[in-house]
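Taking it in order: structure first as structure tokens, then the write-up.
Removed: one protein chain of the complex. Kept in place: all other protein chains.
To keep things simple, chains are lettered A and B as they appear, and every chain counts its residues starting from 1.
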Amino acid sequence: MINEKKEKSKWQHFVDWVNGEEAIERPKKISLQKINKKKLIILIRKYIWSRRKKTALHLIMCTFACMVFIGILLHTVSTLPYFGGSTNPASNEVVERYIESGVEETGASNIVTAMILEYRAFDTFGESCILFLAVICVVMLLKKDAAEETEEEKAFDQEEENVILKKVANILTPLLFLFGCYVILNGHISPGGGFSGGAIMGAGLILYACVNGQKSVQRFFTYKTFLRINVISLLAYGILKGYSFFAGANHLPDVIPKGTGWDLLSGGLILPLNICVGMIVMCTVYGFYALFTKGDI
Amino acid sequence: MSNLMTNYYEAAAVILFGIGFMNLLLAKNLIKKFIGLNIMDTAVYLFLAAKGYITARAAPIIAQGTAARVEDYINPVPSGLVLTGIVVSVSVTAFSLALVQRLYKHYGSLDLDEIMKKAKKEEKV
Partner (left out) sequence: MLIENLLLLFLIVCAILVSITKRLLRAVILFTAYSVVLSIIWIFLQAPDLAITEAAVGTGVTTILFFLTLKKVNEIKGTDDK
């Protein structure tokens, strides 16, 4: 073991450390009486690569590297076009097209929503799939197989004993749901949309579960409902957008009329797509919470 | 230097990115590493959104009854990109925290060095 360590050069140590193969070890305390010259050399070597020295070296090197990194990036920033300038290369003809004919083409007055759900809808579809994949990965990692629960997990089923907290939370939960619905439904005419509204509704569910115990949420939101809402929303999104893909980028003008601008029922496909995304985000957010607490939805 | 004062949003974003990167490298605790990763994420979003901002122009929500002119609104493309990024970053955070919980259950520690040592020991057995 010692011979092996001796043969390794400093560079080899460094390479091993970068690859994560060498764990940092504390030097063993050896009494000073029995040390001969050979052992002394080994000791010094061990000290050089000991934990304290190494962490100090690590710290200095990391700080230096990061400072150099920040310096290079700051130099790059100082040669960028000016902040807030209207002639930046980023504001090119694409932006002009989006803003000037966005309302006419999509019916949505919020250009950001029109962009992410109409012009670049497949991007958002992929993102919804990422959310679904993330929650499925968390299910694989944290879902329990056995039915028995530990004491800690049972605590999440109990009702909150504080009366004020409980009453206030029970009043707030429907208001949060209402606000979430408002944000989702008005996503195309005002700031907001599926992502933020879904997260607000998920937060409402989490508040309800915190106060009334998770058993009370399981009465209407089980693992089966969770999967059904998620899969149906994803499928609906895929089919609605996939149709316009195969029909030569034409949407469903006969089925869902575009409506007049600035109305709630305008924007054609954007409203149903927003609802789909909102449902996916709500299920994902509550799914994360339930899996992180009890390991079961 | 004067350019840095003009591009102060970008400069702050770059500094935040460096701090987050340093946190990611230096912190031994896994949870702190992930907080550093989140700071790096938000720094990138700040940079993107700052590149889309144009002085004295409104948010890209067309007001009713006016003609949509490009001179009145800021660049909507970075906002859309960042909106996508925020939601992806939260799912990445949730996934990594689930992994951290599993690691803690198995090794009983959050320290990366300790986990590596124990994993090595297990490999030898």
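The definition used in the following text is that a contact is a pair of C-beta atoms (placed from the backbone, for glycine too) under 8 Å apart; a residue touches a chain by one contact, two chains touch by 3 or more.
What you see is a predicted model; the values in this text were computed from it and never measured.
**Q** Thinking of the complex as a whole, which visible chains are touched by the chain that is not shown?
**A** Taking every chain of the complex into account, the missing one touches A, B.
**Q** Among A:S109, A:Q214, A:N274 or A:T293, which residue is in touch with the absent chain?
**A** Residue touching the chain left out of view: A:T293.
**Q** From the list B:V70, B:I86 or B:M116, which touches the chain that is not on show?
**A** B:I86
**Q** Hey, which of A:V112, A:V135, A:V217 or A:I270 is the one touching the hidden chain?
**A** Selected residue, touching the omitted chain: A:V112.
**Q** List the subunit B residues touching the unshown chain?
**A** Subunit B touches the missing chain through residues 8-9, 12, 15-16, 19-20, 22-23, 26-29, 31-32, 35-36, 38-39, 42, 45-46, 49-50, 52-53, 57-59, 61, 74, 79, 82-83, 86-87, 90, 93-94, 97, 100-101, 104, 110-111.
**Q** Just checking the interface: what residues of subunit A touch the absent partner chain?
**A** 110, 112-113, 183, 191-193, 195-196, 199-200, 202-203, 206, 285, 288-289, 292-293
Heads up, the rule we're going with is that only the chains that are shown with their structure count from here on.
**Q** Could you put a whole-Å number on the gap between the CA centroids of subunit A and subunit B?
**A** Spacing between the chain centres: roughly 10 Å.
**Q** Using the touch rule from the top, collect the residues of subunit B that touch subunit A in their complex.
**A** Touching subunit A: residues 1, 3-4, 6-11, 14-15, 17-19, 21-22, 25-26, 50-55, 57, 59-62, 64, 68-71, 73, 75-80, 83-84, 86-88, 91-92, 94-95, 97-99, 101-102, 113, 116-117, 120 of subunit B.
**Q** Across the complex, what residues on subunit A touch subunit B?
**A** The contact residues of subunit A facing subunit B are 20, 23-25, 58-59, 62-63, 65-67, 69-70, 73-74, 76-80, 82-86, 88, 90-91, 94-96, 98-103, 109-112, 115-116, 120, 123-124, 127, 130-131, 133-135, 137-138, 141-142, 189-191, 193, 195, 261-262, 281, 284, 288, 291-292.
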